[in-house]
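One structure below.
In this view, the complex is presented without one of its protein chains, the others remaining in place.
Chains here go by letter, A, B and C, matching the order in which they are written, and residues are numbered from 1 within each.
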Amino acid sequence: MDSALIPKGVKRCPIWQFALGLGIAGAVLLWGVYAMFLCWFKGLNQTNMNDYYGFALWIWADLAVIALGGGAFFTGLLKYVFGKDELKNIINYAVLIGFICYSSALLILAIDVGQPLRSWFIFWHANVHSMLTEVAFCLSCYFCVLTIEYIPLILENRQLDKVPFVHNLSHSMHEYMAVFAATGAFLSFFHQGSLGGVAGVLFGRPFAYREHLFIWPWTFFLFTWSAAAYGPCFTLLVTRITEKIARKQLVKDATIQLLAKIAGWMMFTYIIAKIIDTIYWATTTAPSLGFSLKEFYSNNPVYGFSILFIEIVVCGVLPAVMLVIPKVRSNRLLLTLATVLAVIGVSLNRWVMVLQVMAVPVMSFDTWVMYYPSWQEVATTILPVAYGVILIMISYRYLPIFPQEAELNPLEPETPVAAEMDSQEATEADADPELTPAEA
Amino acid sequence: MKHTGNIGKPKRYGMVIDLDKCTGCGTCMVACMAENNVPFKKDESNKLDSITWLRVYRLTNGKPYPDNEVCYLPRPCQHCAGKHEGHSPCVSVCPATATDYDQETGIVSQIYTRCFGCRYCMAACPYHARYFNWWDPVWPKGMEKALNPNVSARMRGIVEKCSFCFHRYQKAMEKAHMEGRRELEEDEYQTACTQACPAGAITFGDLNNPEHKVHQIAQPDPAKGGRPRNPKVFRLLEELETNPKVYYLSSREWVQEACHKPHLLDQKTAHH
Amino acid sequence: MKIDRRSFLALSVGGTVGTALTPLPWKIQDDLAIWTQMWPWTPDPLDGENTFTHTVSTLCRGGCGVTVRKVGDRVVKIEGREDYPTNQGGVCNLCASGMQMLYGPTRIPHPIKRVGDRGAGQWARISWEEALSMVAEQLGEIRQAGQPETVACLSSRKYGSVAELLKRFLTAYGSPNFMVTPSMMDAYDMTLKRMHGVDGRMGFDLENADYVLSFGSGLIEGWGNTAYMIHTNSVWKERKATVKQIEPRLSNTAAKSDQWIPVTPGTEAILALGIAYVIIKESLYDYDFVNNFSTGFEEFRSAVLSGYSPGNVAKQTGVDQSTIVTLAREFARARRPMALCGRGQGTVPGGLGESVAVHALNALVGNINRPGGVWAMPRPAVDGWAAPALDASAQAGLAKPRLDGAGSAAFPFAEQLFNRVPEALATGSPYPLKALFVYEANPLFSTPGAAKVREAFDQIPFIVSFASHMDETAMAADLILPNHAHLERWEDVPDTSGFHQPMIGLVQPVVEPIRDTMHTGDALLRLAAALGGTMAASMPWENYKACLQEGLASRWSQLEADGFWIDNRYRPDTWSLAFPTPSGKFDFGVAGSDLKALFAPAQPEGDDGSYNLKLIPYDSVRIPNGPVGSPPFLVKIVSDTVLKGNDLFVEVNPETAKAAGFVEGDHAVLKTPLGSATVRVHLSDGLMPGLVAIPRGLGHTAFDGYLAEKGINANDLIGSVEDAASGLDAAWGILASLVKA
Partner (left out) sequence: MFPFNFEWVWDMSHMVFMGGLWYALGILGAGMTFCVIKAILDTASGKGGHHH
């Protein structure tokens, strides 16, 4: 029925399967949309946030998806600026994942602010000294970049490409892509960094505060670095999941291995920097503010030293080492395991830098306050996941996302359509739980 | 009248709260809520979403019966100046310039119509002095008559906090200008809580003015970011260098320690 | 088909781009933001002319001199009056919330009569004419039947022209039953009468005292005049006076004192006598006073020395011997020592023995009628009125005994014993009540053993309430004649809180009455006129203001000019003139009492061995527990370790809690001989082990959602215990158990 729209040389599941998948993801999406409207119309009393948790699940989700979406800028940087041409085979998907992550972040922010109708004040009345202003500007600009990077992909749809203007536009945008990608990398460097700066500049919160280099706290650099390191891991993980669901290889091993190797070394260097940062903060920064490390990790039911261990060792050092060792990363299972750990690690880091910052009492007579999200917060956080699944489903079906797909899965011209349908039992909807970037 | 005080120079309005005198009666909180149209809900027992610009904390020395001791500590907005005037934890982070440091008075303001509710300032404030309007404010029928026209009622979705009753400063300045004066007398501008406190525990005035009682009690040291020279006086979380304009006075050492009075901590670390 | 789709696409894309290029979306965005800045459902208070009016706020027991800020005709702020002699610019938290009492939705808007069952809350609006004639008719019938004594009145105020007018109304009508809600001042008055021989009131020159020994008095928590006492506490800090607080719980007063001395509840009098023992034994007392100006010292001395040695006292009170000795020495050696009693806010009088034992300490050190001491003061009087005219019917009624037994052979010195009323009504002895007036009192909520009071009230066929707000007692009334709110009326407020100078504050209307209410004074005048005869003749004034003016006589002009009247040159009589007892001396013998019996501690009720703990009530300065229900601002400042949602927390020592298996926040059933309730446990290191402490003033069933159903009423669990010597309520608490819910 929609075969005219499906890229040439590849095969897709029957339309009913596709519709069923869309339906399931759509139901989840609607649930999230309902919660979103509750928050907009009734106000943020729908959440479990409070005056101690001004930042909570949503801000964590924002930080996490932006870190995970970092694969787009970093892969773009590697391909267009550093000339790693091999990565052209995965760049489209990296861009799509980045686009989903960033649009999700913007949506969550629009729910998170108390007065969404005034949210443009952040631009209009900008305070240039605020890390959040920097985040807002770079985030929106970079989202434009991602849109620009995603547009040619849309334009390459079989039917659209037939329109000469569309064809020419996509062609000229491709030619110019290096400039866009470089701008995107520049913007990403700043907004990923300023997201780190968001916590790092809080000199009233000794748990978050870090010493500065120029005008930026160390977390600025750590966040950029970690996004560059962990973002590609998420791209690899999502690619792997997509392959599993599509039941075919979509990207060649050489590409995967190259990206995994680069990500591994980035993580390895990042985690060393993170360890140095942690030691310096624990021994110098915090004590100078009148706090000992123990105060940050005791007298509460959740935040013990184990959190630190899990983040830095189990989900930091371990996956980094795994990816750096060629033998390990060439094992598909271990590679997937390493990317899963890495994704958990960076998400945990963002959690700690948001939620634990809020939880730690600063005044000695204050108390630890624990938090769990309301269903409205959970639903609105899952909403973008459902939206991401839908966008991936549609894009994968109708756009030439994976340049190597046709080559890796040559069509046998004689194969009847019916047989093909049988071999494509898996529906994209199965991807829902696994594709959750926020949870991963 | 001849003044040797602080003429023509910027003011630094601040407070000294005598914790020896404070009885924890909460009149300051009531006066503040009445003056500033602070809303109230049917259930205010969840203190995590209860707007109290001025909150009275209950401190204990943590010792078991019968050595247990209690001290009350009223906590308005500390009107931090930060390391350099204006670098308050909250002002520096507000993305929309909705909270501002007034260089004339040293008061940290909040512009309700500008704030779009990102709550970054709340994350930044170690004193929990900032409150978010999680709910639309609703006054029981008839009670909206008691609202003060000098302070606008806030809408849901924005952050609010103690303003040192800035509207009172504006009114006093207006009056002074009408009378051809440029300077205020000490008693012309006082906050609602200062005025209401039956214990007289709160002293309010210009920290830069040697004629004002706050200056005399706190004896701020400008060379050290306003640290008090009076040994009984201290500020909350002095070491964070938030440079607050609210000073506390207590003769009890455990209270000073609970508030992170630096010299005590120095001693403590020296002992170990 | 293709052309169509293409043109449709082109149109949509073009349209979108085109619209985006116009100012329209930007304009909409801007308008939406402006709309959020002035949401129509967020109130926008109107400005107007600012005026400031002095008055006295009668919400708190002491009365705060206040300056009310109005904008146009709206009251927007209530502040302490700078030049008012007691609060001196400060204000108490309740009076500061007065706007909410004025404008709150629990105001009774007009006269109403009950149409459904009692307490069911079904009312019909009636006119003032109808309401007053209903009362007049009822009273006329009762009087006609020759039973004027069966009409009683309960007021929360003992002094001032409205209380006097109520009393006068009853007197002219022929009823001796004017009753006042009990307070520590009842015990003090009786002590004054029996030791000084004075019919007066106690005054305390607190600011000049340099050593204060408080036997459980919540000095900064509502004892006396709240704002004045807090001010005084600051004066003590400045003058480095010493305050020692004796009570089982680390109250705010204990926390701010120089030393907290935990004591077994109910043994305060024993501790006072132990201190007296040391003072006498070590001859630290004031020889001049004791030898030359007192009588009965020998009896007192032998009573004390025979049973109150520090060792003995230590065992009973839980206070170390050495502490007792130290306290005695410090007290006796201080220049201006003062011993005070009246637990918490003094809402329960306590036994006479307690008051006598504590006051004896003041006498031992001779700090009586001296600067920094305890003064016998004249009672405030409305003395400008002629005596009421009494007809035969009135005289016959007045000759009957009082319902509560005050003034009878059993309790000759008592003036009011409201705590005995439930028993009297339950037994119908000496006679049942036919009608009751309730003025600014909420006995169904605030009397210990409230359930018994409720039962007693069920026996009264006609209850008339003058309440301004729909409280528990108003809910149980048959007819409500709502009084003006405190900011809408004239009234005189003589200080009766223990201030050391005779003083009267003037309540002046700040705003026109906003509801169809009537001043209770005017209502009484109209009732008297309707009843005619000597009733009308006794209350001849045109209106309440005229009656007030006449009653205050020479003080009126100063009152009108300044808003208060004070005799600040007042000094108490010197010792040689001060004691109009038969001997002309201070009487340590308490008018010939059996001292041993007098000092015996009150026994808690219902000791059947199933209670392993003692429940003590405590008064919080943030929780009004008298006739006024907390306005929303006050409920808001109640700590979350006292109230969470509708759950009330009781305090328990961690050791006691551990033994019973409780951790912080656990739900528990608190049981006493009077009843049980589900509470939550708050661990407090500031409470003696073996006790449970419960705040008074929560657990309202009346008022609105900002107050009703929050917590439980301590008075439902704690009853009164009659003091054999005086008839006063001597309860310090009750036996209790606390088990897991």
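We adopt the following convention: a residue touches a chain if its C-beta (ideal position, glycine included) is under 8 Å from a C-beta of that chain, and two chains touch if they have at least 3 such contacts.
This one's a predicted model, so the numbers in the text were calculated from it and none came from an experiment.
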| item | value |
| --- | --- |
| Visible chains in contact with the missing one | A |
| Per the touch definition above, residue among B:Asn6, B:Thr52 or B:Thr97 touching the missing chain | B:Thr97 |
| Residue among A:Leu5, A:Leu20 or A:Val163 touching the omitted chain | A:Val163 |
| Residue touching the undisplayed chain, where the options are A:Asp112, A:Glu134, A:Glu156 or A:Glu311 | A:Glu134 |
| Sole contact to the chain not displayed, among A:Ala19, A:Val179 or A:Ile279 | A:Val179 |
| Option from A:His125, A:His212 or A:Lys261 whose C-beta touches the chain left out | A:His125 |
| Residues of chain A (touch criterion as defined above) contacting the omitted chain | 123-129, 133-134, 137, 141, 144-145, 148, 161-169, 171-173, 176, 179-180, 183, 186-187, 190 |
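In this section, only the chains that are shown with their structure count from here on.
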| item | value |
| --- | --- |
| B-C or A-B, whichever has more C-beta pairs in contact | B-C |
| Taking each chain's C-alpha mean as its centre, the one farthest from chain C | A |
| Centre-most chain, if every chain is reduced to its averaged C-alpha atoms | B |
| Distance between the centres, which are taken as Cα means, of chain C and chain A, whole angstrom | 63 |
| Chain centre separation in whole Å, for chain C relative to chain B (CA means) | 33 |
| Residue numbers of chain C (touch at least two other chains) | 36-37 |
| Multi-chain contact residues (two or more partners), chain A | 115, 118, 121 |
| Chain C residues touching chain B - in the complex, by the definition given at the top | 36-37, 39, 41-48, 71, 74-80, 87, 89-93, 96-97, 99-100, 102-105, 107, 220-221, 226-228, 230-231, 233-234, 237, 250, 252, 255-256, 260, 262, 621-622, 632-640, 643-645, 653-655, 684-689, 704-706 |
| Complex interface listing, chain A residues touching chain C | 115, 117-118, 120-121 |
| Residues of chain B that touch chain C when the two form their complex | 18, 20-21, 23-27, 29-31, 33-35, 37, 40, 42-47, 50, 52, 56, 58, 60, 62-66, 68-72, 113, 136-137, 139-150, 152-155, 157, 192, 195-201 |
